[in-house]
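Every protein chain but one is kept in place in this view of the complex.
For chain A:
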Amino acid sequence: MTFLVALPVLLPLLAAALSLVAGRSPRVQRLMGVVVLTVIAAVAAVLLVRADSEGPVVLRLGGYGPPFGITLVADRLSSLLLLVSALVTLAVLIFSVGQRITDFGRTTASTAFHPMYLVLCAGVSLAYLTGDLFNLFVAFEMMLGASYVLITRRVTAQRVRPSMTYVIVSLTSSLLFITMIALVYTATGTVNLAAMPDKIAALPAGVQSSLALFIVIVFGIKAAIVPLHFWLPDSYPTAPAPITAVFAALLTKVGVYALIRTQTLVFVHEDSWAVLLGVALVTMLVGALGAIAQNDLNRMLSFLLVSHIGYMLFGLALFTVIGLAGVILYVVHHITVQGALFLVSGLVTRHTGTVSLQAMSGVARGYPLVAVLFAIPAMSLAGLPPFSGFVAKIALLQAGAEVGTPMAIAVTAGAVVTSLLTLYAVTKIWVGAFWGPPAEPLPDDDPNDDVTVGTGSTSTAMLGATGGLVLISVLIAVFAGPLADMSERAANDLLHDEGYRSAVLGEGDG
């Protein structure tokens, strides 16, 4: 049974290799990608059920006992996020294949896309499942390495500078990550996350908090927390729509996951952490205000992404069960909604031929289905009832009010304001893009790149994939009750981590 934990990492890697070999037969590539991601989603569902009923599923690779060997751990949080991520990657893959078939026909192969996409998925899975800090680094590198290739594929003169920014910022944060591992290893003598807490607790308080802060900075760059977010709105919007969707949905969230995991498991925070609360507030407000100032649809969505990372930090910084439950719910909601919004933005730009909100108009009249597909995740993002964002936000606001320190109250108020600002931003998109008389699509301004915009054509696969993501976000709202219970149990695991640690370290039968 425990071998299941390795599948979400092994399968996509194997499939990536095969996909590279099968570079000339697009049908095999597409089929393999879809099948593998479906299998991962199924495995994640099984793991989730098992982790929920019997505790974390632990796999010790190579038979080395803890804390020396590599361990893969699937607890409630990691398998839940794995499930949602697998569904989103599947939807984005279908969208991407649909777009490619629409643009270039059934027979044109895209040699690099499928293998790299699968490596990205493997990296994301490994980041969720890994039980040690160095493996987390390897997972990040797999994920980011693949993302460098995806963002620079068929790069043009306009896109090369932003891609360069992305690659260099990510590389710098990776090198800081290595530095952090070296520091942690010097201080504790282990890289196993479950073995770390005892060793960390024995360190002087100053060393503890500087390590904790260093980790926040390293993962903060990846998660685009506000003073470290500048690269994101510059680089993400330049990639083709499906790529941006998967980056926005997953990469930053993996950073947030790593933050949650390290700050709850490795470090002990007795009560809410004022510094992180302050950072959360600034992230929310700067992101939302930045979004309002934009005229470019994708840049606006990118700023909204930054802004909503703040909500996740807010719940984490409270360090209460309700706060963390809210974060988990929020991450699950945000992965689907942000992915859906970027896919819709891809559909909209194909119909209008531009990303400028001033230039586009009348999508609602011309393509009512696209308008519906935008409206649902947009309202969900703004936190309007009865959508998924409302459920997640209510949980966070309750948690903030319950902690009740002046700082927590201030951030709670900031969260409400950000919600309104988000609503304003998505209304601005709605008014700009969807209302008004339908306009002729502007011609593609850069015919050499991979993105064919302004064709006005979409296929059933593209609409279906976007619709599927929107449906998932609606289902999150429908099943909010059971999901909230699950998040609460997962949050409880995080704050009372004896179960996790004994499952990883205990009975060294490895």
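Going forward, a residue touches a chain if its C-beta (ideal position, glycine included) is under 8 Å from a C-beta of that chain, and two chains touch if they have at least 3 such contacts; residues count from 1.
The criterion applied here is as follows: contacts and distances are computed from a predicted model.
Asker: Looking at what's absent rather than what's present, what does UniProt name the missing chain, "NADH-quinone oxidoreductase subunit L", "Multisubunit sodium/proton antiporter, MrpC subunit", "Autoinducer 2 import system permease protein LsrC" or "Binding-protein-dependent transport systems inner membrane component"?
Answerer: "Multisubunit sodium/proton antiporter, MrpC subunit"
Asker: Touch as defined at the start, partner being the missing chain; which of A:27, A:161 or A:365 qualifies?
Answerer: In the complete complex, the chain left out is touched by residue A:161.
Asker: Which listed residue, A:14, A:61 or A:181, touches the chain dropped from view?
Answerer: Final answer for the missing-chain contact: A:181.
Asker: At which residues does chain A meet the chain that is not included here?
Answerer: On the side of chain A, residues 68, 134, 137-138, 141, 145, 148-149, 152, 155-157, 160-161, 163-164, 167-168, 171-172, 174-176, 178-179, 181-183, 185-187, 189, 191, 234 touch the unshown chain.
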